Each structure stands twice: as C-alpha cells, then as structure tokens.
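Omission of a single protein chain aside, the complex is shown with its protein chains in their original locations.
Coming up: chain A.
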Amino acid sequence: MTLADLLSAPPAVVAAGVDVFSDALRAQGATVADVEWRPPAFGDAADLAALALDPRRAAANRTAVERLMAAGSQLVDVRPAREVLDLPDRTLLHSGPPLTWETASGPMRGALLGAVLFEEWAPTVEDAEQLLASGAVTLDPCHHHRTVGPMAGVTSPSMWMWCLSDPVFGGRAYCNLNEGLGKVLRMGAYDDEVLTRLRWMRDVLGPVLREAVRSMAEPLDVKAVLAQMLQMGDEGHNRNRAGSLMTLRELSPAIVAVDAPSSDIARVLAFIGGNEHFYLNLGMPTAKLALDAARGIPGSTMLTVMSRNGTEFGIQTAGTGDRWFTGPAQTPVGLFLGDYGPEDANPDIGDSAIMETYGVGGFAMAAAPAIVRFVGGTVPDALATTERMYQLTLAENPAMAIPIMGFRGSPTGIDVLQVARTGWLPQINTGMAGRVAGTGQVGAGLVQPPQECFEQALRALAEEARTA
C-alpha cells in the first residue's frame, strides 16, 4: 500500500507554489524538485477543476491513448475516391473544419478550381469559379469521410486513394496520392502542369499502384515504416525522406511485376523516388486510423483531430465526438523558397497536423535534426520542443522511439487540460502555401493552433463532465 510507503522513509518532495516551503525543505537537506507552476493560460477555474476531478478522466484518457498506440496500419488497396467514399458527383473533399467558397483562402480556392477543371465539371477557370461560387459543388471536410488530405486536401472523385486498414480495431482510413513538391494542387496551383500530372496519376500511377498493392503477399505495415523513419532522421510530417525511400523499397518488386508498359513502370518508380514526401500520404491515414480508434470515449480530454483549412484551425476531442472547435488559422513562421517572403504565406492549411495529434511531426522534432534549421531552429531547440510536448501528452509511444532522447517514446495523446495548465500550445511542423491561388508552395516552418480552439474544447468538455 502506498500509504505505508509514505511513512517508510524521509520523502523526496515535488513542490508547486510558494518557494518558502521548498527553501525550508532544502534547509533540512531534503530532496526537493520545484515545479515551475503558473496559472493556467486559459479556462475557467471551475471548468478546470471539474475536469481535474472528473472520475472518468484518468481511465478514459488511458483507454484513448492506449487505443491510439495499439492501432495498426496496413496498406490494403488503392482505389479511386469515387468508389472508396461513395462520393456523390459534384462533391469535393477539403482539409480542415467545414468551410464555404466565400470563406476559402487563396490556395484552397486554387485547389478547388483545379479539381473542378480536372473533373471537367467546367471548361475554364472562370466557369469553374462561377460553378463553385454558385454552390453547385458540395464541399465537405475530409475528416467527415475517414479521410485526410495534406495542405488543401482537395480530393475529387477521380483521384486515387491509399486505402489503409487497422488490423487491431478494424478501422479504415484514406488519403489521396502525393503529387510531389512545388507547383501542385494541394498547394493551390492549378495550371496545365498540375492538371497534366493529375491526369497521369489518374491514368497510370493509380492503376499501377492498385495492381502492385493487390499483388503483395503481405500488406505493407505502414506503422512499422513510420517507427523506422524516426530512427532515420524523419519526423513524419515535414521530413519523410527515409519513409518515402522505404516505401519505394517495399513497393518496387510488386510495381515492377505489374503488367504495364515498361515506360510506365519506369516513370512510376522515378516519380515515387523523386518525391521526398511520397510517404506523407501514407503516414497521415496511419495516424488517422489510430485517432479514429480513440473516438467517442466519454470523459477523455485527448485530442483526436488537429486540422486546418487555410482559414480556420479546428480540433476535436475523444470526449466530444465529431464536434469541431475552431479559431482563426495562424500564419507559419519559417524559411521561404526563392524570393518568397512572409507576406506571401497563406495561413495554416492541411489535415497533416494529424501527425502531431498522433505524436510525431513537431512532437518528434528531436528525431529530425536535419530539418531543424530548415524550420528555423537549432538542435537544442528541437530537443526542447519535444521535451515540452511531453508535458502536454498522456503517454510515450514505445513504438515511436526517438534515438536522441535515449529512445524515449514520442510524446503522444495531446491532453486539452494539460495544454491549458502548461500554457504551451502544440507545436506543428508544416509546409506553407502561397496566399494567392495558383502560387504553390512558398516555404515551410512552424506553427501553433490558435488558443481559441482549446478554450472552446475545454468549456465543452467541462460541461459534459458536469452533466455526466
């Protein structure tokens, strides 16, 4: 019994509050660790107390984070979105919380325009704009369809999707195929180069990948690839270099064996090999599977979604189901490509913050010293970032070990209550899209969610705790 332990030996003390008591303990030669306590950054004291004392919370959070960590991810198929999602015609999925054409930012508009042109729902950009403005195209968040999409996340019926399955809890999650860097639809570009590539992906890449994936004797364990990436200098969000190469290694034998012209096979291999972010669109649905496994656990204060649509940042929690809590998306801070500068950057966009929600990306910053400077920091900054995130999270994921942290598991399961108490917001690594539709990528950097999301979520969780 712990109570007996209490009296068994002079105790070491962890102290929060006035330092006069810590000083008195030190004067006695006792071991004292001081907490650098500060008042919560937000949240009504009664709400914080209601959550702190909710008898369901500890078990609910344990269940949530254990399901998150236990979930697996296997690549089982590649199919067009039309089939996979049973998408009605004239529906486009987008990243982040719900939005309308009127509220859509430049790169989101660009991607939507590109998708309308790609689907040939309108012949010209002007017609596409009119069509979207008229409301004739239904816009719906990816997250409402067990789907995630990087940056604009725009997914149209003819795009091919990775189909992932969780062998542990039986979930499914989907993501479109990564187009590469630079002028790409997900960054809001929609010129001929972009549309030509999308058509090639539709006509060649998708079918080849489908045949290859279906021919594999054992489905690719996508989660295991993510675990290994962290040992190889990737953090799984802004750096996917090792993961993309490992994916190429795993898929190549099956791709080569597909009955297709060798010129197509060669181009497919070159396309994958030339895209350092090819894995991202597999990592994201892997995280999505895990976080969907943690949905709907009353009393849990763990995040299940962080996501941005270029206008708003939205979060969901395990204890509040499908409800969105939103605030204005912030503009990332970081480094810019070519002549681009901060004024060219659009506010934060993309479902890819699912990686941080899962405990990698910015949370595993320490695993990726190679990109630390790219996102504007030093190696000690990266270690400090990951170290801070441990104080926001419920667990350390042993499957996602960070070598430089002594193979400590990545900080996993963001707790809304901890965010309020520490005053530290989750750290997200992200790409930056150009503010003007059609620009494409302008840089990459770091961003945080707006505090408003967490304020709303805390209120809602406390309300739910009181009525439970």
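Keep this in mind: a contact is a pair of C-beta atoms (placed from the backbone, for glycine too) under 8 Å apart; a residue touches a chain by one contact, two chains touch by 3 or more; residues count from 1.
Definition applied: contacts and distances are computed from a predicted model.
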The chain dropped from view, which UniProt name applies: "FdrA family protein", "ABC transport system ATP-binding protein", "ABC transporter permease" or "Nitric oxide reductase NorE protein"? "FdrA family protein"
Thinking of the whole complex, not just what is shown, which of A:291, A:345 or A:405 touches the missing chain? A:405
Residue of A:223, A:277, A:295 or A:435 in touch with the missing chain, whole complex considered: A:223
In the complete assembly, which of A:25, A:125 or A:181 touches the absent chain? A:25
Residue touching the undisplayed chain, where the options are A:36, A:102, A:192 or A:259: A:36
On chain A, residues whose C-beta touches the chain left out of the figure: 1-18, 20-22, 24-25, 27-28, 30, 33-40, 45, 48-49, 51-53, 55, 58, 72, 218, 221, 223-225, 227-228, 231, 380, 383-384, 387-388, 390-391, 398-399, 401, 403-408, 417-418, 421-424
